[in-house]
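Complex shown without one protein chain; remaining protein chains in place.
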Amino acid sequence: MTIVPALDLFVAGVVLIVAVWTVVARDSSSAVVGFVAYGLLLALVWVRLGAPDVALTEAAIGSGLTGALLIGAAARLRAGESSTSAEHLGGVGRTLVAALATIVAAAIAVALLSLPDPAPSLAPEAAANAGATGLGNPITNVLMAFRAMDTMLEKFVLVIALVGVWSLAPDGAWGGRPRSYHRADPEGALVFLARVLPPLGVVLGIYVLWVSADHPGGAFQGATILAAMWLVVLMAGLGDVPEVGRQQLRLMLVAGPVVFLIVGLGGLLLGGAFLSYPQDWAKPVILAIEFAMILTVAATLALLVAGPPERSAEP
Amino acid sequence: MSETIVFGLCAAVVAGLGLYGAIVNPQPLRKILAFNLLGSGVFLFFGVVARRGAAAGFPGDPIPQALVITGVVVAFSATALALALLLRYFDATGSASLRDGAASNAGPESTDA
Partner (left out) sequence: MSAVLDLVTIVAVSAGVFFFLAGTVGLLRFPDTLTRLHALTKADNLGLGLVALGLLPQAGSLQNGLKLVCVWLLVLLAGATVSQLVAQAARREGSSS
């Protein structure tokens, strides 16, 4: 069994090499590609740490969607890259910063090595109360029941971030459409992919949500797949980003948080606590929240990648 | 439980690297990247803590793991907002530099539709 620790060391080494590359690479595009590779490798680490749900999230959001955002930004910023190259810190400054970073890393390492043994854990409580919801996946239990407040507030964070992005629109484009991608050859491979992949991807996204009751998966991961399908269609030019001022779109964006809030307030009326689910109905209620959430989260994620409106509302 | 040590030290180094990159790199895009690296090091540390708390038949403590999932999504929203700010600044001033005066020769807004 010595091969498994050796593999761990190997994966950790490759992760560190790619992380170093991300920091020291000369041009931004290479650094961004390094970051995407880093995220994918990190997903392997998460599997080794017994967290397949986190591995899916890291691969889908941490690497995939963040990567799409960063690649787009790097391409647009390429023109301004040369003007900042003269601003590098001097040798002394670099050494000081390196010393600071080393101290921080060493402090984290010392904290790691002095963690109490046996480690404190809430896993027994999570296992003992799993019966209350009828869900088999402990992560989904924590996200949707035990710590549902975090998940609800996170929905708000997503919507608020989108409001922040939209508020950066130039005056003329207020309430209009985000930048379009229209560059694809209508007979090309991307258009073919955008016609073939989305039906499969939509099924896969809903499947990832559905199995999250008992297996690794979840609403975020499923929503990310749905968002990616929409983005493929947009990039191929088969559809256009909707005007952000449209009523229907805005309703869809608040549907998830609002359903969550209504369920929470309903719990306050019926069960006596905010977000307490009615006994025996916990699983259907959680599924209802998750299905409202997946649409909202998918739309929010895709619009965050699409960016602020840059074309005016009336064409 | 050797993987917690290996990946825990890996998390510490990644966090240090992220901090170094966020301070040293002059380009805002690279600062955002490095900040994400720093965050993922912290998430990884959480993952190690979760792994050490494996009990009751679970491969790890599900509470920190769920917190990390929430954290990854929030980090994505923050990155999206930061990049939107950066691109807007770049469009408005024609420069991606954060230094005072670098944008002094900024022209009028060129992005109006």
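Before moving on, here are some points about what is shown:
A and B are the chain letters, set down in written order, and residue numbers restart from 1 in every chain.
Convention: a residue touches a chain if its C-beta (ideal position, glycine included) is under 8 Å from a C-beta of that chain, and two chains touch if they have at least 3 such contacts.
Here the structure is a predicted model, which means the values were calculated and not measured.
Judged over the whole assembly, touch between the missing chain and the shown ones holds for A. Of A:A128, A:A189 or A:A273, it is A:A189 that touches the chain left out of the display. Here the missing chain is touched by one residue of A:A68, A:L197 or A:L249, and it is A:L197. Mapped onto chain A, the footprint of the missing chain covers residues 185, 188-190, 192-193, 196-197, 200.
Please note the rule applied: only the chains that are shown with their structure count from here on.
Chain A and chain B have Cα centroids lying 12 Å from one another.
Chain B contributes residues 2-21, 23-27, 29-30, 32-34, 36-37, 40-41, 43-45, 47-63, 65-70, 72-81, 83-88, 90, 94-97, 99, 102, 109, 111-113 to its touches with chain A in the complex. Residue ranges of chain A in contact with chain B, taken from their complex: 5, 8-9, 12, 15-16, 19-20, 22-23, 28, 31-32, 35, 38-39, 42, 45-46, 48-51, 53-54, 57-58, 61-62, 65-66, 69-70, 73-74, 76-77, 80-81, 83-85, 87-89, 93-94, 97-98, 100-102, 104-106, 108-109, 112-113, 115, 119-124, 126-128, 138-139, 141-143, 146-147, 150-151, 154, 157-158, 161-162, 164-165, 168, 170-173, 176, 218, 220, 301, 304-305, 307-308, 310-312.
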